[in-house]
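Missing here: one protein chain of the complex. Every other protein chain is in place.
The letters A, B and C name the chains in turn, as written, and every chain counts its residues from 1.
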Amino acid sequence: MTGAAKPARVAAPPSPPAWRRLVPGPAYAAVAALGVLVALNALFTPNFATASNLWNVLLQVSTVVLVAVGMTLVISTGGIDLSVGSVMAIAGAVAAVLLDRGMAVALPAALIGGTLVGVLNGALVAALRVQPIVVTLATLIAGRGLAQVISHEGELVTIDHPGFALLGRGHLGPIPYQALIALASVAAGVFLLRATPFGRYVLAAGGNPAAARLAGVPVQRTIVSVYAASAFLASVAGLIVASRLGASDAAKIGQNMELDAIAAVVVGGTALSGGRATVLGTVVGALIMQVIATSFNMLLVPYSWSLALKAAIILLAVYLQRPKRV
Amino acid sequence: MSTTSLPSVAGSRFTGARALGLLLRSGAVVALVAACIFGAMRYYAFATPENVVNVLRQNSMLGLVALGMTFVILTGGIDLSVGSLLAVAGVVAAMLSTHGSLPAIAGGLGTAMLLGIVNGVLIAKVRIQPFIVTLAMLIAARALALAATAEQSVTVSPDASALSWLGRGELGPVPLPVALLVLAYLIGWTMLRYTRFGRYLYAIGDSEDAARLMGLPVDRIVIATYALSGALAGLGGIVLAARLGAGQPVAGTGWELDAIAAVVVGGTLLTGGQGGAGSTLVGVLLLGVIFNLFNLEGTISPWWQWVLRGVFLLGVVIVQGRLQRRLTHE
Amino acid sequence: MRQLPPSRRAFVSRVMLVLVAAAVAGCARKDAGAYVVGFSQMESDNPWRLAETKSLRDEAGKRRIQLVVTDAQGQTAKQVSDVEDLIARHVDLILLAPREYQGLAPALQAAKAAKIPVILVDREAAGTPGVDYVTLLASNFVEQGRRAGEWLAAQTNGKANIVELSGTPGASVAADRAKGFRDAIAKYPDMKIVASQTGNFSRATAQGVMQNIVQSLGKQITAVYAHNDEMALGAIQALAAGGLKPGHDVRVLSIDGERAALEAIDRGELGATVESNPRFGPLAFDTIDKLRKGEKLPPKILITDRFFDRDNAKQFIAEAY
Partner (left out) sequence: MTGAAPPALLRMEGITKTFGSARALDGVDLTLRRGEVHALVGENGAGKSTLVKIMTGAYHRDSGEMWLDGERVDFDTPAQAQAAGVCAVHQEIHLLTHRTVAENVYLGREPRRWGFVDWRRMNHETGALLAGLGLDIDPRAVVGTLNTARQQMVAIARGVSLGAKVLVLDEPTSSLSPREVTILYDLVRRLKAQSTAIVYISHRFDELYAICDRVTVLRDGRLVSSHDLASLDRLDLVCLMLGKSRDALRAGTTAFGEQRHAPAASLTAPQPPLLRTEAIARGSRLRGVSLEVAAGEIVGVAGLLGSGRTETARAIFGAAPSEQGAVYLGGRRLDPQSPDDAIAAGIGFVSEDRKAEGIIPELSIRENLTLAALPMLTRFGIVSRSRQVEIVERFMRRLGIKAASADQRIRELSGGNQQKVLLARWLCTEPRLLILDEPTRGIDIGAKGEIQALVNELAASGLGVLMISSELEELVEGSTRVVVLRDGRSVAVLQGDEISQQAIIHAMASERAPAAQDAAS
């Protein structure tokens, strides 16, 4: 504490201007990158800048956004959730198996089933203090197996239920339902983080768990809730994918989703070390990744190139947003 | 001057902590022994030399990858790119095999090591988190392997006999991959315990700040560690390509998770600074034996195998978590 | 171990006891004289593979032969290991569904050294029939692609803008089905592949990819060729969502012949699917019988693939997988 490198009295940073508070945290780089990507595509990719493609991009990005919002919460507590893909598969499988008993049974059962995995993750992380990456790696493996066991020993269960199909294929005007669901999850995420004690607790638990505990923050409960929320959102995403596919493909639904979601979160400016979170940044991150994927498909560029670009974007975004060394 | 004696509270706690630490690691050994006893009693084929050699050979490549992962995890980092680097090395070696074994092996190893160095530089110099750097490398290196081969497997030229020998040769009764594995772990163990480089890995994983202030060349060591991890993944890839007779751009998918699981099951902590090569070898063999038992049983559906693997990993981790907590609380 | 406190030692020994009991109770020692067949499946994450495994299991059950199945989870390296484990288990014969053409040589060598005959199922692997393996029960993937191409040419009078949804990058089936199709349409200058992107053999991926292609090419597209039914079904969803009527504006065709595909044909959404018959069970065990009787086997035995379109799809729905 003696003679710190940053004498507070000498250099108190100026208060940020009002407009800066609208754009959360250090996500400018991501927003700028998204802008550049969209502008380039509008210029060079035929049919990119059309209304129908806008809905298309939103449609495709919505499941990633759902999962990534939950992932943002988890990461801002300093954790990580690798199990989201498997949770999606579990939710899809449960719904598919139970749909002939009606949506009122199938949907709640699927959501609860998926969320339970999150509760398990959270309990192990919070109570036993096992590292999140290991816990969720284990549930990733076991969950994928479980999803296949549930869907009649690995079969691809076809779903033929008009009501359920709406979830993934319905529209409100031109807006797909799933985009609305994703939007709702984003709004809920922003609201939770900004306006509720829970949001403060999440950031406090991620920023300094010991201090949070002494300040009366229910750290363990917060951590369990965060993993449960992540699993719940993943379950919703799993239901949407199953509905869109018209089948529960337990082996493939949500495969590698954890990496997509983590990429969206870090590109959006949430630090992996915890204590900082920006849900809107995550949305931007997810959009960046989606625009790359969509435009590369539209430009018919080989798969490997889009992988390489994704990698570069992740690095660049994180590099630009890295906290200044103190 | 007389020796000033400080209140000696530490002495009694110390042995307790040590015993627990030992148990932490020997937990995996106990599990391995138990799994082997179980296998030997249940399956006539388990305890045959043939099967033992099988298990060792099958796991030698993952073992090499996991050794590199151990080094990285000891520094408190993580390397998600190993599976992709393995594929790149295998593909490069296969492509160069028409020019002879030496260029093939050197090229494969060199490429993987170079990519490892890129990881290290981004982590140590540009100061981006290891998780993100290696996640990006996982994606980028896979892209490289796919692009370089036009998404097709590349045959290892039969002329590259030394290369093929690496994957299929035998030293007496010992297959060469196994010999390589043993050699690598011996060197790794010696390195970690008896060389400065090894001690520095522990130091950095324990406290990077402290290591820096004690004058260790932290950046150089971190870069060397990721280079080593890349090289070992590359060696794994070359052995695999030699064994299969082809370099596959999709080889090693998901191996980073298997390697992490092996390291963790062995008892090395992901927080860095504690663990070692020996425990990782135990972890690799433990997971390998479990797969072997699944196959010998032959009637467990693949999805139940997934469930069992996940639950097993969870169980080991929970037990270790409890032991670890007791260790830190005492 | 010497450092273990007594309570822990007791715990460990109790665990050991339980393990021993479990092992003895379910002891899987080989019954003398029983014939055991090992089946190394390459992956189990799609209906086709599941149907193949099931067919073999059912047939083995019928003939009271013990079948031991391993799953390579899509990794050649693991498949080699699996075969080695089967050899260590001293099975009498190995059925091998290769992950790839390349890379299984060590497995075949090991089996040969152990004098265990190997029959390849559904795909070929590098080696010589009669030497490295007994015979190949083959699906002809190139032929499947060619039949698809010819059907499309006939339907469109040799004029089409085709979107190809290819299988997993690096998988040999994908390469074969791409090749056969290209060979077939090469004769028709007006048949053009306007886009070729990977759908990873997955419905979800294909759906997303197709959506993007529809955005970019729109009404130019007149045909979609998918390397398997799953991707075709995804593409159909995407086309409908993009305002193109599958079966009407765009002809969709694929390979495999799974039930959902036949239903789609019946609805008029899917044009046709070339069967890639997964039911190797009867053929495999007939072949094994012949081998045990000492009959001479041809190097390659082709399983017959049917062709499903509007005319016959409905009648096969019930029996499809």
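Here is the rule we use: a contact is a pair of C-beta atoms (placed from the backbone, for glycine too) under 8 Å apart; a residue touches a chain by one contact, two chains touch by 3 or more.
A quick note: this is a predicted structure, and the numbers were derived from the prediction, not measured.
Within the entire complex, contacts from the absent chain reach the displayed chains A, B.
Checked against the full complex, the candidates A:V217, A:M298 or A:I314 give a single residue touching the omitted chain, namely A:V217. Within the full complex, the residue among A:V190, A:A204, A:V266 or A:V279 touching the omitted chain is A:A204. Touching the omitted chain from subunit B are residues 1-11, 13-14, 17-18, 190, 193-196, 198-200, 202-203, 206-207, 209-217, 273-274.
Looking at subunit A, the residues touching the absent chain are 1-16, 195-197, 200-201, 203-204, 207-208, 210-218, 275-276.
In this text, only the chains that are shown with their structure count from here on.
Once the centre of each chain is set as its mean CA position, subunit B and subunit C turn out to be 32 Å apart. With touch defined as above, residues shared between interfaces to two or more other chains in subunit A number as follows: 154, 303-304. Residue positions of subunit C touching 2 or more other chains, listed in rising order: 44, 169. Across the complex, subunit A meets subunit C through its residues 45-48, 50, 52-53, 56, 59-60, 154-156, 158, 169, 241, 244-247, 249, 251-253, 255, 293-294, 297-300, 303-304. The touching residues of subunit C, counted against subunit A in their complex, run 44-47, 50, 169, 195-198, 202-205, 207-209, 211-213, 215-218, 230, 233-234, 237, 241-243, 259-260.
Residues 1, 3-5, 8, 12, 15-16, 19-20, 22-24, 26-30, 38, 44, 68-71, 73-78, 80-82, 84-90, 100-106, 109, 126, 168-172, 175 of subunit C are the ones touching subunit B in the complex.
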